[in-house]
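On to subunit A.
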Amino acid sequence: MTAIDIRDVSLEYGEGSGARLILSDISLTVRSGEFLSVIGPSGCGKTTLLRLIAGLVTPTRGAILCGDRKVDRPSRDRAIVFQDYGRALLPWRKIWSNVALPLEGGNIQGAALRERAIELLKVMRLEAVADHYPDQLSGGMQQRVQIARSLAQEPKIWLMDEPFGALDAITRQQLQDEVARLAAERNMTVVFITHDLEEAIYLGDRVVVLGAHPGRVVEEISVDLPKPRDQLTTREDPRFLAHRHHLFGLLQGH
Partner candidate 1 sequence: MLTRIILALLLPLILLALWQAAAGAGMLSPAYFPAPLQTLDALTTSVVTGKLWGPFAATAWRMFQGWFAASLAGVILGAVIGFSRTARELLQPTLEFLRPFPASAVIPAAILIFGLSNAMAVWVIAFGSIWPVLLSTLHGFAAIEPRLKEVSAALEMRPVDYLRKVALPSALPDIFTGVRISLSIALILAVVVEMQSAQPGLGQNILLAQRMYRSPELYAGIVVLGLFGLAISWVLERVEQRLLAWKIRR
Partner candidate 2 sequence: MKALARGLILPATAVIGWELASRAGVLSLDTFSRPSDVVVAGAAAFVDGSLLLATLQTLQAAAVGLCLAIALGVPIGMIIGVSAATRLTVAPTLEVLRPVPPVALIPLSLLILGFGVSMEAAVVAFACVWSVMIATTAAVRSMEGRLAEVARALEMRPLAYMRKIVLPAALARIAVGVRVAVGIALVVAVTVEIVVNPRGLGYGMIIAQQSLRPDLMYAQLLWIGFVGWVINWGLLALDRRYLSHFANAGRR
């Protein structure tokens, strides 16, 4: 079953003579439950592609379908985890209350709201800081809060924009495994943007490589590595290294 169907999508920013083509004729499909990694050089339009899928931007040409509905605005079915976690949290709300934001106005209320938020924080092992404010947390913890908040939304589609780009190596590996586990457990369809080649292969069922100026698909590969993956053995697997070799050459070329 197809979860996301991107059909000949192009996007221009600006109008008239000032228009710049950012993405050119992108066609991609993502299967339901698939983990798709998207990789490409900085400025090639990865974030823009994600925002298109989220419905925060509408394509200049072409269309995006989720299920059988055309994407023309954001929906709670699609949760987005922003790259700049520091700006994506509400600084005036405590951690638990940030996580509770998507639950508000639903059928959970009062004390139960807080309990549900704490449950989600437990998933990310953050229950100890439930009553802190975002700026009291490290970058890695803030990003985990954002992830917990996106889970509160109970999305079918999980959109992540270089979520671990600014984190140290150890935190990053821990979060990679957590995201992989959660995606599998909750059977979410994931579009995961990264500029880290190994991360893309390690997490993805499939890796799409975007080229720059204008952004376009230059390569798609399937990752035939067994799941669940393991930070040590997977990364030493000859198939992993072969993918890495192949894609590395592609990325250097562009």
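Note that in this section a contact is a pair of C-beta atoms (placed from the backbone, for glycine too) under 8 Å apart; a residue touches a chain by one contact, two chains touch by 3 or more; residues count from 1.
How these were chosen: all candidates are chains of the complex that A comes from, given by their letters.
Just so you know, these numbers come straight off a predicted model, no measurement behind them.
Here subunit A touches just one chain among 1 or 2 in this complex, the one numbered 1. On the subunit A side of its complex with candidate 1, the touching residues are 54, 56, 73-76, 78-80, 82, 84, 87-88, 90-93, 101-102, 104-105, 133, 135-136, 153.
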